[in-house]
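Here it is, the structure in full.
Only a single protein chain was left out; the remaining protein chains are all shown in position.
And now, chain A:
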Amino acid sequence: MNNLVIGQFIPGKAWLYKLDPRTKILVTVAYVFLLVFANQWPAYLLAAAFLGLTLVLTGQSLALYWRGIKPILWLILFTVCLQLLFTGGTPVLWHWSFITITVPGVVNAFYVIVRFVLIVLMSTALTLTTPPTSIASALESLLAPLKAIKVPVAELALMLSIALRFVPLLMGETDKVMKAQKSRGMSLSTGSLWQRSKAVLPLLIPLFIGALQRALDLANAMEVRGFESADNRTRYRVLSFTQADVLATIATIAFTVLFIGTLLIHF
């Protein structure tokens, strides 16, 4: 469970770490948005190049990204199967009773793989180089305009960062309870489906109770330290745009223009 790369922050000193988290979030969102429109190989090629550059700038080894992709391989495989089986059209490559595999199906399946991998790796690059707390405060800053229509942005950002903080805690807790119940003979890998789903209860109940207890403790700890409202708080790390952000923005705009260009030109 500790090998999960997606969503994990790994400290480093590479160029991407110097970027303001807001820039990184905006670039990632723009990238994912643009990819939705990609329908030809030159667009994918360009997107892959941009991603390649980003990954190099994270300063992490490519082996790490491979480890990040591995756990979601089955998910990709599943989507590929759907594409292969349910895309119609001609010419037909192979046909057997109800299974029909067509050329557009294969092409689509390939694109799905590429799109999936590109999106996942880009988001991984974001979370890998940005501490969760920075992501939360960046979101708060980006969503600040919504305060005008009474959206509690600061509270939402605080909730987000607390939720993120709880992820590793809960994972540790799951491991502990799992071991305790295994010692009492719990087995999740035997028995009928009904028995197996019932076997999860001894795991879930202690976890929920533990999480609630922790949440109450945290709320008390915040209150005794004088927490009243998430609004108008000063922070230890003040977000500020630097030259690096200007560079990143220029690169992204250049990429966007080129990308839209490839969409307009038909090869």
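Keep this in mind: a residue touches a chain if its C-beta (ideal position, glycine included) is under 8 Å from a C-beta of that chain, and two chains touch if they have at least 3 such contacts; residues count from 1.
The rule is short, and it goes like this: contacts and distances are computed from a predicted model.
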{"item": "Options \"Energy-coupling factor transporter ATP-binding protein EcfA2\", \"Aspartate carbamoyltransferase\", \"TROVE domain-containing protein\" or \"Thioredoxin reductase\": UniProt name of the undisplayed chain", "value": "\"Energy-coupling factor transporter ATP-binding protein EcfA2\""}
{"item": "Selected from A:Leu53, A:Met159 or A:Leu201 as touching the chain missing from the view", "value": "A:Leu201"}
{"item": "Which residue of A:Ser97, A:Ser183 or A:Ser240 touches the chain not shown here", "value": "A:Ser183"}
{"item": "Chain not shown: contacting residue from A:Leu62, A:Met159 or A:Ile209", "value": "A:Ile209"}
{"item": "Touching residues on chain A - with respect to the absent chain", "value": "2-3, 176-177, 179-187, 189, 201-203, 205-206, 209-210"}
